[in-house]
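Here the complex is missing a single protein chain, while all its other protein chains stay put.
Take a look at subunit A:
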Amino acid sequence: MFRSVLRLAQVSTRFNQIVSAKVVPKQAVSFTPLSVKKYSSSAVAVTDEEHTAAWISFFERKDLDYVIFKIGFMNLYQEDSVPEPAIVQAALYACRRINNLPLAMRVLEMVKNKCDDRQDIYDYIVQELRPSLDDLGLKTVEEYGLDQVLD
């Protein structure tokens, strides 16, 4: 965990080098860990609730922008589990905050891709996400037609 924090400290200074000073404050931005999984067995075990809460708090950051969202969501996507509906909901509202509709659609596509052939998991996620989809004005991947491939 500390290794990842060190790596993120390097990443944050690199970001400051790239982005102009007008946009980013002069001192290094403090990053919370962008990947929440703990791999070492000797470390304190992370419960599912803590894991979910950590990811939700990541997507509810005040300074979230496209780049941070991309890194975080890719870490979430690369985890060996389908994200909880609450985390996906937080990600969709994060897309809403950065005013990026195609990104929200891509998030839904990736969640469906993560479910692979487990239709029951995907149905459960869609069922849990239905209120937030209606609230945001989004539709599911099937209703968009993004799951079909024309020749």
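Heads up, the rule we're going with is that a residue touches a chain if its C-beta (ideal position, glycine included) is under 8 Å from a C-beta of that chain, and two chains touch if they have at least 3 such contacts; residues count from 1.
Going forward, contacts and distances are computed from a predicted model.
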**Report entry** Identity of the absent chain, which is to be given by its UniProt protein name, from "TBC1 domain family member 19", "Centromere protein N", "Ribosomal protein L19" or "Cytochrome c oxidase subunit 4 isoform 1, mitochondrial-like"
**Finding:** "Cytochrome c oxidase subunit 4 isoform 1, mitochondrial-like"
Requested in this report: Since one chain isn't shown, list which residues of subunit A touch it in the complete complex.
Outcome: 67, 70, 73-74, 77, 96, 99-103, 105-106, 109-110, 112-113, 136-139, 143-151
